[in-house]
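As you look at this complex, bear in mind that one protein chain is not there, while each of the others sits in place.
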Amino acid sequence: MNFICNFPCFSIVLCIFGGIISSALKGRAAKYLNAFILAVVAVMSACVLGYTLQTGESFTYVMGRFPAPWGNEIRAGVLEGGMALFFSLIMILSLFAGREKLNEEVDPEKMNLYFIMINLLLSSLLALVYTNDLFTAYVFVEINTISACGLIMIRQTGRTIEAATRYMIMSLLGSGMLLMGICMLYDMTGHLLMENIHANVQILAESGQYHIPLMVTIGMICVGLAIKSALFPFHTWLPDAYGYSTVSSAAILSSLVSKGYIFLLLKIIYRVVGFDVIYGSRVTDILFVFGLAGMIMGSLSAIKENDIRRMIAFSSVAQIGYIYMGFGLGTQVAVVASVFHILSHAATKSLLFISASGLVDASGGSKKFIDLTGSGYRNKIAGVAFSVGALSMVGLPLFSGFISKLLFAQAAVRNSGKMLPTLIVLAISTILNAIYFMKTVIRIYTPVESEYPVIPVKRHKVFGLAMVCFIALNVFLGLCSDLVIRLIETGLSMFA
Amino acid sequence: MSEKKTHKQKFSEWFYGENDPFVAAMPVQEQKEHQVDEKTLQEYEKERAERHEKVFDIAHNGKIRAFRRSYRVLGVMMCLLMISILLLAVSYLPRTGNPANPDNNEVSRVYIENGLQDTGAVNVVAGMILSYRAFDTFGETNVLFIATCCVMILLMLDEKALHTSGLSNDRFYEPKNDWILQKIAKILVPIIFVFGIYVMLNGHISPGGGFSGGAILGAGMILYVNAFGFKKTQKFFNETVYKVIKVGALCIYGVLITYFFFMGANGLNNHIPLGIPGHILSAGLILPIDVLVGLEVACTMYAFYALFRRGGL
Amino acid sequence: MGANLLSNYGEAVAMILFGIGFSNLLFQRNLIKKIIGMNIMDTAIYLFLAEKGYIAGRIAPIIIDGDQSVERYINPIPSGLVLTGIVVSVSVTALMLSLTIRLYQRYHTVDLDKISTMLQKEGR
Partner (left out) sequence: MSVLLLPILLPVLFGIVLLICPEKWFAKKDTGRKKLCILAATALVLTGLLVVRTLFLKDVGEYYILFYLTRKLPVQFHLDGIGKIFATVISVVWLLAGIFSFEYTKHEHKEKRYYGFYLILYGVLNGLCFAGNLVTFYLFYELMTLVSMPLVLHEQTREALIAGLKYLFYSFAGAYMVLFGLFCLSRFCLSNTLTFGAGGILDPTLVEGHETLLLVTAFLMILGFGVKAGMFPMHAWLTAAHPIAPAPASAVLSGVIVKAGVLGVIRVVYYLFGTQFLRGTWVQYTWLTLALLTVLMGSMMAYLEKGFKKRLAYSTVSQVSYILFGLALMEPAGFTGAVLHSVFHAIIKCALFLTAGAVIYKTGKKNVDDYRGIGKEMPITIWSFTFISLALIGIPPASGFISKWYLAAGALESGIRGFAYAGPVILLISALLTAGYLLPITVRGFLPGADFDYTKLEKKEPSALMTVPLVILAVLAVLLGMFPNGLAQMISRIAAAVM
């Protein structure tokens, strides 16, 4: 067995170690340790990706001495490796870009705690990506939730703590339903490992035995994960959480945490319940409807919003709606589009959050649009970055947003039943996006005599560098989408 | 609403948790930004009073009343709907206690039949969670760890703040040096400790294990603190000790488990003897891991209590 | 309605508890009551698991005098899951309680609606 096969396990355990050790370190040391760990994890994930591409098949890794149905297992394929690589990259960039704000906003005694949260968050994300065992998934979902809560409330104002509370409540509802679903699934199949559950569920679906409990279980799992990833009616905690936490947290939360749950849902769709069974039960139509509703409502409340960070947060409600709409369409193409949208949204949204924080710095720390007027001239790189993000969101060709919209539309026209609602809602939400993002871009480029000083690019080298990387990532996703889509398709084929 | 309250008002206050037993008498010190701007604080107070006059006065504000009614009705209906769906599902699930159920399959059979030989643990459950499904348990321990970290973020106060704010006297709300409590604690605490250690060490041959044993230890320490106060406790258990034990335990646990994973996954035989089943020194990795988990859990329990109590260990 | 509702009375009770806890956690305004609801929900899940693990006329899976026949012991897996679940819910409860304490210190109420109205007033 090739040594690279150990890397998934190693990267998870390494992150956990980083968390444990950071709790005994001072803030600075914890920061460096964390940076080191992130880099190593990125390299390992790249190796895993390359290895799986080379061998052309996924591999399972037994955690311990005991093989499949008895011991824990993790599993790595192209999609897993790619996701792990992407997550760690986004996390590195967000952390570097938000470093200065972090030093301002987090009190130095508790800095190491912040990095504990980051490390364990990454470990849980990796575990969610790699795991092959539902119960392990549950445990790491909990870790994910708690560390995300820590990220929200590390900056201690009334807003963030209230937001953290709301977030915890929603997530607890979600994990309760998820756990109950897992238990019922175990009761019907007698397994916790994904392959075995899949096999048994196929048998049950054919024999028609336990039909009603199976449907209820699928419903509970889907709805639970939807709640946790802030699908439309359950998004009340989101604007405060993203709008007032420190900027790296906002970027990481919006681009990674919810995506972790969505990826788990993807695994459950493909590897636990099975594509046909889950779309045979009409459960996914619920997701579809809520996704559509989210696309509209999120954008509407974003238009009403008068605070740039909250506006971006609401727009990510809309984007999550896109992803669930893709799942709800229920075709392979649509799922590919959703996965691509996960990537493009992660890249764009973190870019938007961080550049917005740069603009806010250039406007005396006020997040109101009236003060942001002309901030694009005061902090040039942030202005450019924000415009790029906005254009990508609006769906200008050459940027990632356009590609994902195109993919969704192409998927929609293949599904004649849901074609019209999808296309219409897609068009409406795109126009709404255009309205609020273009409004913002025009405003930040409207020259005014402002008392706030100009922030030269030299002062924030790291920030500028991170911005450039994000822009490059975005354009890469926009231009070389074909390559990415091929990767996603191979990964999904390895799933089944 | 100073005059005498009717039962209805009392009930509604109880129902919405409005009445506030000790407004000014919170044992934990107030938060920084809350202290700095006195003016805004007064504003909150005033607004809160007004709100109590206008908004939350159920008697006069018809809209709120209607909203709350509908909210309650909605809640109940939702609850009933969910329960009925779940009951429907349950009614189709396999019968309880039936040996032919799908969950009594080869998995559990192998756990029971080969568990002793595979793990060396008489307690099959302990063998299962610490050796077959070790990864889950490792994650679970980290859930505890990260939860304590979060509580620290929220409630930890640095030492000088503790001393300056006069909260170092943490027993302000309780009888000083309660004689009965101290005497009983003197007798009970050692027994509890011994029992906890016993449960921890026998995790693999009898019911119990790291988590339960650790919880018992933690309970003992909490009792000790209640009886004798933090000053005496800190003589033998302060923050540094806590950190050393916690980080040490977790790190060793991590190293052991990684060794176990690596050896197992790459098909190398690990050199840890399983020993004779039923003896204390047996079951390979399970015993040390139990001890480590126990320490971790004990620390966590105590840390929760201490942090809630006075915002510091 | 299926046939096994009466024989599965344990699970039925668990499900009722689950519903109650869930809607408490969702609909209560009072944070403490929310937390209580959460605990009810988790407990319901443990009850469900315990019921599922039980097999009529068998004993707890601790090997007695070397008898390793399956017919003797109940299914050990749900017990293990319950252990994990308990630990998770303990930590989550602690976290929620500490959040509540902080909110109470700041706003002198545990009613989430009041807190959010105050936040509206607070601006920021």
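Per-chain residue numbering starts at 1, and chain names A, B and C are given in the order in which the chains are listed.
Everything that follows uses one rule, which is that a contact is a pair of C-beta atoms (placed from the backbone, for glycine too) under 8 Å apart; a residue touches a chain by one contact, two chains touch by 3 or more.
What you see is a predicted model, and the numbers here were worked out from it, not measured in a lab.
The hidden chain, counted over the whole complex, makes contact with A.
The chain omitted from view is touched by exactly one of A:Val40, A:Met438 or A:Cys469, namely A:Met438.
Among A:Pro67, A:Pro397, A:Gly417 or A:Pro456, only A:Pro397 touches the chain left out of the display.
For the chain left out of this panel, the touching residue among A:Asn2, A:Gln54, A:Asn306 or A:Gln410 is A:Gln410. For subunit A, the residues in touch with the chain missing from this view are 391, 394-398, 403, 405-407, 409-410, 412-414, 423, 426-427, 430-431, 434-435, 438-439, 442, 446-447, 479, 481-482, 485.
The rule is simple: only the chains that are shown with their structure count from here on.
Chain contacts here are complete: no pair of chains fails to touch. Chain pairs B-C and A-B differ in how many C-beta pairs are in contact, and the one with more is B-C. Of all the chains, the one whose CA centre sits at the greatest distance from that of subunit B is A. Subunit A and subunit B have Cα centroids lying 29 Å from one another.
Distance between chain centres (mean CA atoms), subunit B to subunit C: 13 Å. Under the contact definition stated at the top, the residues of subunit A that touch 2 or more other chains are 135, 139, 142, 146, 149, 153, 156-157, 161, 186-187, 212.
The multi-chain contact residues of subunit C, meaning those touching 2 or more other chains, are 2, 18, 22, 26, 52, 77-78, 84, 88, 91-92, 95, 99, 102, 106-107, 118, 122.
Against subunit B, the residues of subunit A that register as touching in their complex are 1, 5-6, 9, 13, 16-17, 19-21, 23-24, 61-66, 69-72, 74, 109-110, 113, 116-117, 120, 123, 127, 133, 135-136, 139-140, 142-143, 146-147, 149-150, 153-154, 156-157, 161, 184, 186-191, 200, 210-213, 216-217. Looking at the complex, you find that subunit A touches subunit C at residues 135, 139, 142, 146, 149, 153, 156-159, 161-162, 164-166, 168-169, 172-173, 176-177, 179-180, 183, 186-187, 192, 212. Within the complex, the subunit C residues that touch subunit A are 2, 18, 21-22, 25-26, 31, 34, 38, 41-42, 45, 48-49, 52, 77-78, 81, 84-85, 88, 91-92, 95-96, 99-100, 102-103, 106-107, 112, 115-116, 118-119, 122, 124.
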